[in-house]
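First the structure, which I've put down as structure tokens, then a few questions once you've had a look.
Left out: one protein chain. Kept in place: all the others.
Take a look at chain A:
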């Protein structure tokens, strides 16, 4: 047993860290530190910098433009990126649909889509959830009917993150209405400019618009946009969601947040001394740091295990990562709330542009607290994760 990185791994970490230090635009870094939302262009520009370096989709196999890194290197890259902080490669493309395409898609699809995903020439969004199908995803109703050379899609997706930016959406659609729940579903790629698609923004409680409803009204999609086999979409979705969960602990994000908490707590005064000198506050913060350290090591154990058994076969213990990772992210936003106390109240109607000076740095803290409630809801809610642990791990 050795809980430290090897010499090579440390050298790799230094290389990655140095690259981020030199290449993440200062304005982008600042926005992320303050919890503001970068613009589409800012993110795309940054991802193209990564892609130029060969790191656009680093976790993919080499033959598809990835790096061939070990799982530990993947981990180090993610963590350094989150701590930089800089936006991670667009998950919907790079971590979700990309691996599905190179694992289950045909050569034509690989050639057509993978390079464009790595360079974010196409912005992808995830069309899984529906109004009636959240935790119970397999009950989805959006249907795709074969007509000539096309599927005709009708139905509605919801909670579609950043669909307003998207060029493509990958959808789960029902292609066999007679089959049992999980078996009649297909995985279909849809061009967002197709006729019959309507995107309606949903404002979230923090005031931002990151999710949408997406309506499909007789949308024609060429049959060639089916990934893998018809009616096997559920298997691909399970594979995709498994990949999603390992990235979901977001240890680096929480580490970066803790650095920021310490900075702000040293600045903000209460009772004539900085908040950071308050014993109770320090203890609360230390407790979160301890839990985060434990999570980091748990994540590394999962990563090491994955290294042994091959990428893409997630451990049911990854549910631990989802549960604790989300709880810790939420705890860090709560600590920020206690740092600023009554100054959490002003709401910046101008949104994220930072134009309202009076509220300057405090204006994004309550929204971050509100917004972060989502992390225990999406990606398989924490209740669903506990169901997984009780069944798959504990055998109850």
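Some observations on this one:
The criterion applied here is as follows: a contact is a pair of C-beta atoms (placed from the backbone, for glycine too) under 8 Å apart; a residue touches a chain by one contact, two chains touch by 3 or more; residues count from 1.
Quick note on the criterion: contacts and distances are computed from a predicted model.
Set against the options "Urea ABC transporter ATP-binding protein UrtD", "Cysteine desulfurase", "Phosphate-specific transport system accessory protein PhoU" or "Pimeloyl-CoA dehydrogenase small subunit", the UniProt name belonging to the omitted chain is "Pimeloyl-CoA dehydrogenase small subunit". Within the set A:61, A:134, A:196 or A:242, the residue that contacts the chain not displayed is A:134.
Across A:179, A:266 or A:345, the residue that sits in touch with the chain not pictured is A:345.
Contact with the undisplayed chain is limited, among A:12, A:123, A:159 or A:216, to A:159. From the options A:202, A:266 or A:304, the residue with contact to the chain not on display is A:202.
By the touch definition given at the top, chain A reaches the unshown chain through residues 129, 132-136, 139, 158-159, 202-205, 207, 211, 269-272, 280-281, 337-338, 341-349, 356, 358-359, 366-367, 369-371, 373-374, 376-378, 381-383, 386.
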